[in-house]
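Of the protein chains in this complex, one is absent; all others appear in place.
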Amino acid sequence: MSLDAETRWTRLAGFWSDFRQSPVAVAALIVIVSVVLMAVLAPLVTPQDPYNQQTLDLFDARLEPGETGSGGYVHWLGTDAAGRDVYSAILYGLRTSLIVGVSAGFCALLLGTTVGLVAAYYGGRVEAVIMRIIDLQLSLPAILLALVLVAMLGQGMPQLIGALTAAQYAYFARTTHGAASAERRKDYIEAALSTPLPARQVLFRHLLPNALPPLIVVATVQVANSIALEATLSFLGLGLPLTQPSLGSLISNGFQFLLSGRYWISIYPGIALMLTVVAINLVGDQVRYVLNPRRSR
Amino acid sequence: MSDAVLKVRDLRTQFHTKAGALKAVDGVSFEVARGRILGLVGESGSGKSVTGYSILGLIEAPGEIAGGEVLLDGVDVTRLKGEALRRVRGAKIAMVFQDPMMTLNPVLKIGTQMIAAVRAHDKVSRKVAWERSRAALAKVGIPSPEERLDAYPHQLSGGMRQRVAIAIALLHSPAVIIADEPTTALDVSIQGQILAEVRRLADDTGTAFVWVTHDLAVVSSLADDICVMYAGKVVETGAAAEVIASPRHPYTAGLLASVPAEHEPGERLPQVPGSTPSLANLPPGCAFAPRCFKAGPACTTTPPVQHFEGGRTALCHYPIESDSCPPPSSTSAAYQNAS
Partner (left out) sequence: MSAAILDISRVSKRFVKRPSLGERIAGAFGAGRKTEIVRAVTDVSLDVRKGEVIGLVGESGCGKSTLGRIVAGIYTPSDGQVTFGSAPVAKEQGRRTQKLTTRVQMVHQDPFASLNPRMRIGDTVGEGPVAHKIVKAREADGYVADMLGRVGLDPSYRRRFPHQFSGGQRQRIAIARALAMKPDLLVLDEPVASLDVSIQAQVLNLFMDLRRDLDLTAIFISHDLGVVRHVSDRVAIMYLGRIVELAPTPELYAAPNHPYTRALFESVPRVGVGRKDFRPIAGEIPSPLHPPSGCHFHPRCPFAGPRCKREVPALAPIGPGRSSACHLNTGGTA
């Protein structure tokens, strides 16, 4: 038992020592961790609940960054047209964005992995049909598909997550299919089939665990994509209502004031969005690099 | 052997890893004379391939040549860099890999590649280069060489590709060709053809070969001299026939004894117990001691010294005596008891 724990531990330690070779990726990881922490702890680290109408005061509307409002605290990032503290709004918006992004990414992972695995395992006609549908879907821009779906399903968090999942599962399906088809040809699968083991066991105990590493990378990148996609939809007014704001709706909220010099209402949520998405992508890139078996050690 | 074209002296190659420096090649010395074939034998991890790569200066970070000399006609190749190294490589010393596709470019015709290889070292016209390529293919026994020059690598069989790789190595009549497991991936009948050609080439052209292989049978029927490696060190050298007829080092004896073809069918094979040690974790004395049937107290504490005997060497505290031991039967018995 102790030996197992040891291997698992050394493997993890090895992964980390490879990962931290890139200072940029480490910085990005720190950004992600702080972003997530701040979003989770939003009520504790913000001076205001930006969506509680009682705490808003129209006299505070469109204050510049650094001004002190009627609440007696400094609005470091200014306020918007309704007198919301932009800093607080960003953290609450991040919460929504992260919830939507991570859930959509997770649902897409589940759906896509299953579809890709089934295609790779059964092969033949099943595989051909599934993969052609996936190809067809990948040839459409994800944003277009998401737009149509949201328009059809209506507003709301479950609808949005559903639309994002449907728009993105194809990436997971294709990655899983690629990895699993490569594994499918290996001798240990042949050995399992010739034992013979039940299909369920071959699929989930042999094929899936070995097709997983590339999926981890895709999953990170797709979470970032989901967040960006959701922001786009919300910016276009199709995502979440302003009562449940995300970073996208915040950017959209300040967009009309952008040209009148009140840049902060849009720019700061924009920077927050960019930092989050870029940081996740950087971490994803480094994970991909570390997990790449062809990398010379 | 004063007419040696290649002299390797105390060659050391290390790989820097997280676990520290691994001595993949640890003080290897040997010589090859004109027209001779040296069989460099060892199992996986013995350092035989790394030795071959080191001779050609093909070691890349995290590996490095940490010491020793590779004298090619008196010039130390390990000290050459850049253009000087490039001029030697391919012209005076060449390499044949296990996978011929390491040499061949899949998208270029054989002829295009060979002409480029000729003109890389000799400023001759394309016509002359083509003629030399044709001659080289004919020399390694390729039928209708003109047609092959016009073919792409994927149109040839594995054996044919390996012949082309050998022909490319031969283009500049190098003094030495290092061949790394060149027939391991080939079928027996094709291997036989190539071994026959190589033997003929060494005799006719005077090219010296270092034939890196794990296969004792190949060495036995091809090589003049033999050099057995274990855990980065040369453990035994000598004329191939003598070493195979009566090995001095217990490891060589164990390897020879475990070849099934030399035993009665169904008989229990003498086996060398244990497995090859990790280079990161070598025992203090002789690396082979934990698996050796002759190991005594000195073996586990003190590194063995070279034992010389009429043109042969063995790196062993207790080499097998020449008259006490006509293998494989008696060494077989020794290993039988040990296992």
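Which chain is which? They are A and B, in the order written, and residues in each are numbered from 1.
We adopt the following convention: a contact is a pair of C-beta atoms (placed from the backbone, for glycine too) under 8 Å apart; a residue touches a chain by one contact, two chains touch by 3 or more.
Just so you know, these numbers come straight off a predicted model, no measurement behind them.
Student: Among B:96, B:272 or B:287, exactly one should touch the missing chain; which is it?
Tutor: The missing chain is touched by B:272.
Student: Looking at A:197, A:236 or A:258, which makes contact with the chain not pictured?
Tutor: Counting the whole complex, the residue in contact with the absent chain is A:197.
Student: Which of B:259, B:282 or B:298 touches the chain that is not shown?
Tutor: B:259
Student: Considering the entire assembly, which residues of chain B contact the chain that has been omitted?
Tutor: 43-44, 157, 159-160, 187-193, 195-196, 199, 214-218, 220-224, 240-241, 244-245, 254-256, 258-263, 265-273, 275-276, 328
Student: What is the set of chain A residues that contact the non-displayed chain in the whole complex?
Tutor: Contacting residues on chain A, toward the hidden partner: 1, 3-4, 7, 122-125, 186-188, 190-198, 201, 205-206, 209-210.
One rule holds for everything that comes next: only the chains that are shown with their structure count from here on.
Student: Where the centres are mean C-alpha positions, what is the separation of chain A from chain B, in Å?
Tutor: Spacing between the chain centres: roughly 53 Å.
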